[in-house]
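Sharing a structure below in structure tokens format, with a few things to ask.
Removed: one protein chain of the complex. Kept in place: all other protein chains.
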Amino acid sequence: MTDTTASTHSAGTTVVTHLHKGDSPAPEVPTEQILAVSAKEFIPLWKENLQGLVNKGMDTLTQPLFNWAGRNSLFPLHLGLACCAIEFAAGFGARWDAERFGVVPRSSPRQCDLLIINGTVTWKFSHKLITLWEQMPEPKWAIAMGNCATGGGPFRTAYSVVPGVDKLFPIDVYIAGCPPRPEAMLDGILRLERLIRERHG
Amino acid sequence: MSEMWVNMGPQHPMTHGLWNLRVKIDGELIVDVDPEIGYLHRGIEKICEYRRYNEVVTLMDRSCYVAGLAWEQLYFIAAEQALGVEVPERAEYVRTMAQELQRLASHIMWYAAYVEDLGLMSPMLYGMRDRDLVLDLFQSFTGARMTYEYMRVGGVRNDLPVGFSDRARKVMDWIEKKLVEYENLCERSDIFRKRTVGVGILKAKDCLNTGVTGPMLRAAGVARDLRRDRPYSVYSEMDFVIPTHDGADAYGRYRVRMEEMRQSIRIVRQSLDWLDRHPGRVMAEKVPRFVGTPSPPPGREEYVLARDFPKGRGLAAMEEPHGEAVAYIVNEGNEHPYRAKLRSPVFVNISAAKHYMIGYRVSDIPVIMGSVDVCLGEADR
Partner (left out) sequence: MTAVSSWPEALARLKAEVPDAITGESARPGVLAVLAVPAPSIRRLATWLRDEGTFSHCSLVLGIDWIDHMEVVYHLWSDALKGYLELSVTLPAEDPHVDSLGGVWGGAIWHERETWDLLGIRFDGHPDPRRLLMPEGYKFHPLRKSFELREPEELEVKSRHV
């Protein structure tokens, strides 16, 4: 048995709420919402409200799918800065074979969702690096590989070196080492995968 | 036709580092080039002035990250000259062997990256596989794969581990066998030959004028190699030949590097033979006070010499995998250098880009620049 109360929304839509009737007082939160619209109102309403709801619903449904697919096929930008770039390349060589984790370097920032900053960033290059970062489509992540990218490394005091690339844009994972071994790089990428799962489901 | 400037870099798969090649093109034809470097300028020469002689070694490793030991030795030859320190013979042999292993690793890295640029994927994987074997050798006596910090003023940090020479010989045999495979993969490939033969020509006259050195110069037929012309370390004891080529093109540079790898293997074997027969110390008996540890541990007092040492200047020149590298150190009697200057072969080889690039097509740019073998860490310093 249900009791029906009707209320009018500001947009003019009628929302019918079903409330439980029992011994206990009625719950504050409506348990079920039904959107009731007449046929002639359907098209303008669909444009105003339903699209948003549908989009939201689709997002909730598909976001885990996209996250699952995205985190298992991170495409880093093919960008070699300094010493760590050689270990980065070795990580894609025969012995470590990073591609078995779905990590494939791409040469265009438009195709990438991961920026691995593998080396020293100078002030002269910082503008270009920010441009590269902004050219990458969302969702995107950044890994600071090695001590130079993390905090300037041995060149911290130099006049031309950015003391830590997080002065330029946010970093998700820092990898220590000068340079880190390829295993450490792979570990950093796997940690980023875990982080995406924890953060976005 | 209208001409326009195109930026290739700083982020471009062709660059193999962080630099910008501005190309003026007319259709597909290269009309003018303007290389722009400095994106990896890390102020190494300035930081050197703030560090003790031994502490500079970390910077030298990182100045050229594919040939770290070469730059370590270069710096220490100059520093030892400026400070007047004698190096034991065994240490010189260890250094020579390390040099040649480093040249091998650097050239294999070059091969892997270069051939990948030309569209052959599997040689890249083979190259990286074999380079890792050489890096394993480095790891066994320096502890690191790339940034070694192995040499010191007056010698090297530690002696070779037990069983090293057997392992090294096995790796040398393996690589010598694989070099034939590399050559078959490339030279029997029509794509490789068509893209490299006659491309990027830089004649001997232009090489001399523009200061280009290393495999580029030897591919133009000039047999200049500082290992033979101005022997340092113990290269005067070694038996090796200087490979040259008369093509002066990208293919010639490839041939010269392949032959150099064979010669490196020969030198490594000769040094290993000597090292097996001659045990001894690998560190000089007396090193100036400020160079060694400030307060020596008990029983190591012999490493400490008088506090002051003569003012001086040191000039070291050596044949690095990329060409002629020079270090010049001005010592004013302090614990750190007054001025340290490094001459990078890659710096000069890039500067001559106008001479070997104009007149070719845009699709030749990766072929030509790959054959130069750039390493921006040492070019920008």
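Read from first to last, the chains carry the letters A and B; within each, the first residue is number 1.
The working rule: contacts are C-beta pairs under 8 Å (C-beta built on N, C-alpha and C of every residue); 3 or more make two chains touch, one makes a residue touch a chain.
If you're wondering where the values come from, they're calculated on a predicted model, not measured in any experiment.
Student: Of the residues B:N7, B:Q81, B:Q139 or B:N158, I need the one that contacts the missing chain.
Tutor: B:Q81
Student: Which of B:R157, B:K178 or B:R230 touches the chain that is not shown?
Tutor: Looking across B:R157, B:K178 or B:R230, the contact with the absent chain belongs to B:R230.
Student: One chain is left out of this view; which of B:R157, B:K286 or B:R313 touches it in the full complex?
Tutor: B:R313
Student: Since one chain isn't shown, list which residues of chain A touch it in the complete complex.
Tutor: Touch set of chain A with respect to the missing chain: 123-124, 152, 156-160, 163, 167.
Student: Suppose we count only contacts with the excluded chain; which residues of chain B make the list?
Tutor: 37-38, 41, 43, 45-47, 50, 81, 208-213, 222, 224, 229-230, 312-317, 324, 326, 328, 330, 338-339, 341, 343, 347-348, 351-352, 355, 380
As a working rule, only the chains that are shown with their structure count from here on.
Student: What whole-Å value do you get for the distance between chain A and chain B if each is reduced to the mean of its CA atoms?
Tutor: The answer is 41 Å.
Student: Quick one: which bits of chain B touch chain A in the complex? Just the residue numbers, please.
Tutor: Those residues of chain B that touch chain A are 10-13, 15-18, 38-44, 46-47, 50, 58-59, 62, 65-66, 109, 112-113, 124-126, 128-129, 131-132, 145-147, 376-377.
Student: Could you pull out which chain A residues touch chain B in their complex?
Tutor: 77-83, 85-87, 89-90, 92-95, 107, 109, 119-120, 122, 124-125, 128, 132, 154-155, 157-161, 178-179, 181
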